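Here's a slice of the assembly, chains where they normally sit.
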Amino acid sequence: MTTTVHSSTPRVADALAHYDIKNATAIQVGDLYVFSGMTAIDLDTFEVPDIDLAGQARLTLENFGLILSDLGLSLDHVVKINAHLVDLEDFAVWNQVFLDVFEPPYPCRTTVGAPLVVGKIEIEIMAAAVPRR
Amino acid sequence: MTTTVHSSTPRVADALAHYDIKNATAIQVGDLYVFSGMTAIDLDTFEVPDIDLAGQARLTLENFGLILSDLGLSLDHVVKINAHLVDLEDFAVWNQVFLDVFEPPYPCRTTVGAPLVVGKIEIEIMAAAVPRR
């Protein structure tokens, strides 16, 4: 077993460094990958765009798609997703984005409310070396 | 290593589908199981009963007991439990339910406050293939 730190998805690392955020993007422990929580950062402007929850959720998942791709993985390898919503009135919209972006069988998921530093949603994922589908 | 998705505890899946929730109930990655967060859903009515925190916490843990049993596991296999409480005044009651329902040596645990979509408590667990006791 090795523990492998991944910090090299270049555009994501650049965006985070802009805010003096130096977390690893992902760390692999055996067959499990843990990731840093992400919000909806536009990788061109390094800003969180002032768009609705659906747009922010999709952008955040797109960015995770890039990070996963850099590891040779995809959204099909995600086993757990945790969403923190600033406004729980957005739950139904978030649920629909989740159903649209992922394909069945779906990953495990937890959604709670939380104040956030920036953005309307903060998403965390865990992934496995072998896809769930 | 395989990644195995479990969505089949029938009464739990029925209750979640009632709300268009299609998350996996549990996913096994090697010797570790991750689960979707759960609140206190009555599996007969599909509603969250208007009962106190102690009752809601016990019902949520009972439902996890069913899910675990369906996987050939039990509450003795839980290694981590995360509780989100709408009202932190309920912490002492939640702590007592935890001490009553689990048996020593206890799992790891974190409790924080959070607004929730429904119910007074949202519980997440992680479990291992080998019991902690």
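As written, the chains take the letters A and B, and residue 1 is the first residue of each chain.
Simple rule for what comes next: a residue touches a chain if its C-beta (ideal position, glycine included) is under 8 Å from a C-beta of that chain, and two chains touch if they have at least 3 such contacts.
Treat the numbers as computed from the prediction; the structure is a model and nothing was measured.
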#### Entry: Subunit number of the complete homomer, 2 shown here
3
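Keep this in mind: only the chains that are shown with their structure count from here on.
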### Query
What whole-number Å value describes the gap between the mean CA coordinates of chain A and chain B?
23
## Note on the structure
Counting only contacts in the complex, chain A reaches chain B at residues 30-32, 77, 79-80, 82, 88, 91, 95, 99, 104-114, 126, 128-133
### Query
Okay, in this complex, where on chain B does chain A touch?
1-3, 5, 7, 20-27, 29-30, 32, 34-37, 84, 114-117, 122, 124
